[in-house]
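Can you read through this structure? Questions will come right after.
For chain A:
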Amino acid sequence: MPIIEVENLVKKFGHFVANDHLTFSVDEGEIYGFLGANGAGKTTAMKILCGLSSPTSGKVKVAGYDVYRQSEMIKKRIGYMSQRFSLFDDLSVWENFQFFGGIYGLTAAQIRQRTTELLGRLGLEGEKKQLLGSLPLGWKQKLAFSVAIIHKPSIVFLDEPTGGVDPITRRQFWEIIYETASQGITVFVTTHYMDEAEYCQRVSIMADGRIVALDTPSNLKAQYQVNNIEEVFLRIARN
Partner candidate 1 sequence: MCFYFIGNTPPVSLPLVTENMPSNISIQVSGLARHFGNKTALNDVSFDVAKGELFGFIGPDGAGKTTLFRILTSLLLPDAGSATVEGLDVVKDYKKLREILGYMPGRFSLYQDLSVEENLRFFAGIFRTTPEANYDLVKDIYSQIEPFRKRKAGKLSGGMKQKLALSCALIHKPEVLVLDEPTTGVDAVSRIEFWEMLARLRSSGITIVVSTPYMDEASRCDRVALIQNGGIMSIDTPAAIRKNFGRALWAVKADDAYRLLADLRRFKAGRSAFPFGEYIHLVPDDERLKPAEIESYLQALGHSHISVRQIEPSIEDCFMEMMKDSE
Partner candidate 2 sequence: MKGFIIKEFYHIFRDVRSMLVLFGMPVIQVLLFGFALSTEVKNAPVAIIDHSNDQVTRAITTKLLSSGFFILSDQVPGEAHMEEVFRHGRVKEIIVFESDFAKKLEKDKQAGIQVIADASDPNTANLLVNYTSGIIYDYQQEYLKGFTIPVTVSAQSQMMYNPDLKSVFMFVPGVITILLMLITAMMTSISIAREKEMGTMEILLVSPMRPIQVIAGKVLPYVVLAFANALTILLLSYFVLGMPVKGSLVLLLAESMLFIIMALSLGIFISTVSKSQQMAMMLSMFALMLPTILLSGFIFPIENMPVPLQVISNVMPPRWFIIIVKSIMIKGLGFQYIWKETLIIAGMALFFIALSIKKFKIRLE
């Protein structure tokens, strides 16, 4: 069952067409990779899917809600994490969870239960009282991801979640993504690491505002007759 449905999405800024008739859907529990060169229109599309901006035309439904009329409902059903948006450095781990849990309207008991559960999964219960600023970057990214799913959203949007993270933590991060997806939370992710594209169930590649390729990584490699997604990406971007 698709949780994100996009049909002929167009977004224009003046004469500039940032998104040119995008059509795709994402299934519940899927890990969907959203790739494209800088300026290809990924960020614009992602903002629309998160209910932060309205499309110029086209049909867009997220978690069953219409982005034109029900963006407030969408915001309740999604989680968002990006490399740029991080948690508060001057609050402790626990205070961060409490704050963001509160934003999503969880009760004190729910927050306590979810925090224990999520920290337990990361093995960071011992760091509950630590100020976030004193933790290594890799831990912070994992905590930011946990906070993004504290309210058990239907979809979590990850905007370059592993940028600059060391190679081991990067892989641990993906293991957490897998685990999350296996619980039925849909993961919509962008990345500049092409090996990470291979961890997605399906990927789409954007260029000049359009989706140029959309399939499973292995089908894409077969279609372009190359060995990895990086080469697919280069083929597309260089044309």
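Structure notes:
The rule is simple: a contact is a pair of C-beta atoms (placed from the backbone, for glycine too) under 8 Å apart; a residue touches a chain by one contact, two chains touch by 3 or more; residues count from 1.
The candidates were selected such that all candidates are chains of the complex that A comes from, given by their letters.
What you are looking at is a predicted structure, and each value in this text was computed from that prediction instead of being measured.
Candidate 1 is the one that touches chain A in this complex, out of the options 1 or 2. Contact residues on chain A toward candidate 1 in their complex (touch as defined above): 36-40, 136-138, 160, 163-169, 171, 174-175, 178, 182, 192-195, 198-199, 217-218, 228-230, 233-234, 237-238.
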